[in-house]
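Incomplete set of chains, arranged as in the complex.
Naming follows writing order (A and B), and every chain is counted from residue 1.
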Amino acid sequence: MPYVNIKITREGGPEGNGPTPAQKAELIKGVTDLLVQVLNKKPDSTMVVIDEVALEDWGIGGLPVPEFRARKAARQT
Amino acid sequence: MPYVNIKITREGGPEGNGPTPAQKAELIKGVTDLLVQVLNKKPDSTMVVIDEVALEDWGIGGLPVPEFRARKAARQT
């Protein structure tokens, strides 16, 4: 009985606005296979929910992701 | 002090794209009443949050929901 929630920032993918349905299907398959291999869980009772989160709604280092990355880039130049 | 999070796939309802506000209100009332009856919780300190999840973002059996259902239907015919 596993339940997995994957939260990712909405970016990347072919259009730059998030993963494709095929990439999401890979995540779902991959994490389900992992639970089967490591813990012998049954796929049919394994649920996966993917949430895409806008960049402005995700913070790290006390900053929204875009500002965090801009500062990091500035420090490295 | 209960907090209830209900995640459902975005489907069904009159337009096929998710429950109506009235159906959501029924869920909120029903789960709050349940917590009152079973555990004597107070409605005014019971929060309910409903999340609708796109079918492609929900996995079961190692597959996104639409593929999972398609395979299941194919096996049954």
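Descriptive notes on the structure:
As a working rule, a contact is a pair of C-beta atoms (placed from the backbone, for glycine too) under 8 Å apart; a residue touches a chain by one contact, two chains touch by 3 or more.
Quick caveat, the model's predicted, so the values are computed rather than measured.
Of the identical chains making up the complex, 2 are displayed, while the complete assembly in this file numbers 6 copies.
In this text, only the chains that are shown with their structure count from here on.
For the pair chain A and chain B, the distance between C-alpha centroids works out to 22 Å. By the touch criterion given at the top, residues 7, 53, 56-64, 67 of chain B touch chain A in their complex. Contact residues on chain A toward chain B in their complex (touch as defined above): 21, 24-25, 27-29, 31-33, 43-44, 46-52.
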